[in-house]
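Down below is the structure, laid out as structure tokens.
The complex is shown incomplete by one protein chain, all other protein chains being positioned as in the whole.
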Amino acid sequence: MSNQPLLQIQNLRTSFRIGDDYFAAVDDVSLTVNENEVVAIVGESGCGKSALAMSIMGLHPQERTKLEGKINFKGKNLLSLSTNEMNKVRGKEIGMIFQDPLTALNPLMTCGKQIEESMTVHTNMSSEAKRKRTIELLKKVGIPNPERTYKQYPHELSGGMRQRVVIAIAVACDPLLVIADEPTTALDVTIQAQIMDLLKDLQNQTKTGIILITHDLGVVAEMADRVAVMYAGEIVEIADVHTLFKNPLHPYTRSLFNSIPSSTSTKDRLHVIQGIVPSLKNLPRSGCRFKDRIKWIGDKEHEVNPLLREVSPNHYVRCTCYKNFHFSDEDVGDMNYGIS
Amino acid sequence: MLKFILRRILVMIPQLFILSILIFLLAKAMPGDALTGQLASNPKMDAQTLHELKQKLGMYDPYYVQYARWIKGLLHGNLGMSIIHQTPVTSLIAGKMWNTVLLGAAVLILSYLIAIPLGIIGGRWTDTWADKMIVGYNYLTYATPLFIFALLMLFIFGFVLGWFPTSGSVDIRVENGTFAYYMSKLNHLILPALSGAIVSTTVTIQYLRNEIIDTKIKDFVKTARAKGVSESKVYTRHIFRNSLLPIAAFLGYDIVSLIGGSVFLESIYGYPGIGQLFLTSIMQRDFSVVTALVMISGLATLIGTLLSDIILSAVDPRIRIE
Partner (left out) sequence: MAFLKVNNLKVYYPIRGGFFRRVVAHVKAVDDISFELNQGETYGLVGESGCGKTTTGRTIMGLIKATSGEVLFENQDLLKMNRRDFNQHRKDIQMIFQDPYSSLNPRKRVLDIVAEPLRNFERLSPAEEKKKVQFYLEKVGLNPEAIYNYPHEFSGGQRQRIGIARALTLKPKLIIADEPVSALDVSVQAQVLNFMQDIQKEFNLTYLFISHDLGIIQHMCDRIGIMYRGQFVEEGTSRDIYTNPQHIYTKRLISAIPDINPENRENQMKLRQEINSEYKNSYDKYFNAEGKVYNLKPISDTHLVALP
């Protein structure tokens, strides 16, 4: 088990049906997650990062989704499992944390019951044992009065406390892998810090693998071991967190870094990526997908069939356009007159 | 909880008072009265007796005196005398009330028995042939007026096929209290109850179906699936309970509206109940009966809203009343 990655995604393509056609929201994604590793997937809305997470969990509506490729987890391909077999993986071996704690909990069920439900599904524990474990879990996720919260309904808790309950649900059955989809986006900054610390703490104790989906590079910097940057359904760059933050290579990654206001850039102009994120129907299906947004880079810099290549040990970049990439001098902001 | 109910009842007092004034004025504003019509039909009635009768009944008194007399009676539980039937309104209503409640309860139960499964099926398996049939059924019942549907049912199952009696609430030939008596009651009930139920399923089915479709895509349902909860349990434990909330909110009104009766059903099936009494009383200008019935249904509506709030607070922990 030691050298085997915990999760290995190979050439995953997730397509959704719109009208009569299928459009790939996740395209040819390969990614591994090891035990005790936090892999962040970063990108803007519509890049396919959440679709990727839901594909691993098998939570896309089957009748409108086509999944191709392989998702190997503990020696089995999740995509070939039946619904029943998949239900045994969900919640037991892979836990999931959702973005918005206000909506992620059933308003008519007490927090205790919602945490216990995972155990009911996956174990034969007695109700007393479940209760004990639930209260233990609540304590573990930092809830000050677990006996009381056990009996409370979600609306009686603050956002931060609810997110702790959501985390308790995700880790209730000691999963090997936790997928956290924007776990702190809906929270205030001080609560965000607490939740990040909690996740790190839990991970240190349990050696769980974590897939952290986020748009916030700050959260990535604080949490991740390895980072995959997604654009338009593809991974455009993967590297360990230190390399990526010190030496980002892909033009999209570099643009992203330049567009966040940081303490060093006070009152300077922020970098604006020209053009707009293409919609699922209008994704460029061949060539470099970022080409249209860096028009000043000549055609010959791009590959015809851009692949994710290892440019230095464990640092992968898609397309050759990064080699001679430079920011355009006249950064006039987004003056495109088009309508998406 | 008790405090809440008490306060709500206190608030009802001025509401009922205003309602009573409105009803009284409206009744007085209606043209004609219960007696004038008898001039032509009743040989014992002449202008002189009519005048004396009216005087005796206080019909010439100023409105406020008449109102005061009426409201005083009301407060004593005396709803007045029916001029047409020459009996106290209370006993007149009480006699019909049981039939109406019986019919109303049957309609309500049948309607939920049909609507809830259909709504659940339509919501869970959207766009399947079963769902399309249910939506079709819904359009049909929505477009069909009760009085036409009831007449059709009466014609087919009552007159053509002869399966059910076509009028009344019980066979007058059977002895009161025997087994045959109850069977006869049931037999008289089936057809009107079924007609009423089928037509009233529309709203519940539509509501429930939409509610389930909305709830299906909620985040907490995703959380449940991510826990590994099986599809059927996701529905029974998470989706249905949340989707039934708005239906539960209507239940309060529904229960109380039982006593209002249905004018259409009772008239078409010749079923002796409150609805039928209401209609004939209006036609005969038997105002004491009309005002009493409107007052009762007004009171029922107020109690219905209170009941709905209480039911909702019982099923939804987010709503707490104190």
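First chain written, first letter: the chains are A and B, and each begins at residue 1.
Criterion: a residue touches a chain if its C-beta (ideal position, glycine included) is under 8 Å from a C-beta of that chain, and two chains touch if they have at least 3 such contacts.
Everything quoted here is computed from the prediction, not taken from an experiment.
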Residue of A:Asn145, A:Gln205, A:Ser259 or A:Asn314 touching the missing chain in the full complex: A:Ser259
Residue among A:Leu59, A:Ala221 or A:Val311 touching the omitted chain: A:Ala221
Listed residues A:Ser82, A:Asn124 or A:Thr190, member touching the removed chain: A:Thr190
Interface residues of chain A (partner: the chain not displayed): 44-45, 159, 188-193, 196-197, 200, 215-222, 224, 241-242, 245, 255-256, 259-263, 265-267, 269-273, 276-277, 333-335, 337-340
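The criterion applied here is as follows: only the chains that are shown with their structure count from here on.
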Contact set on chain B toward chain A in their complex: 218-220, 222-231, 233, 237-238, 241-242, 245, 315-318
Residue ranges of chain A touching chain B (in the complex, touch as defined): 57, 59, 83-84, 87-92, 95-96, 98, 100, 103-109, 114, 117-118, 121-122, 153, 155, 166, 169-170, 172
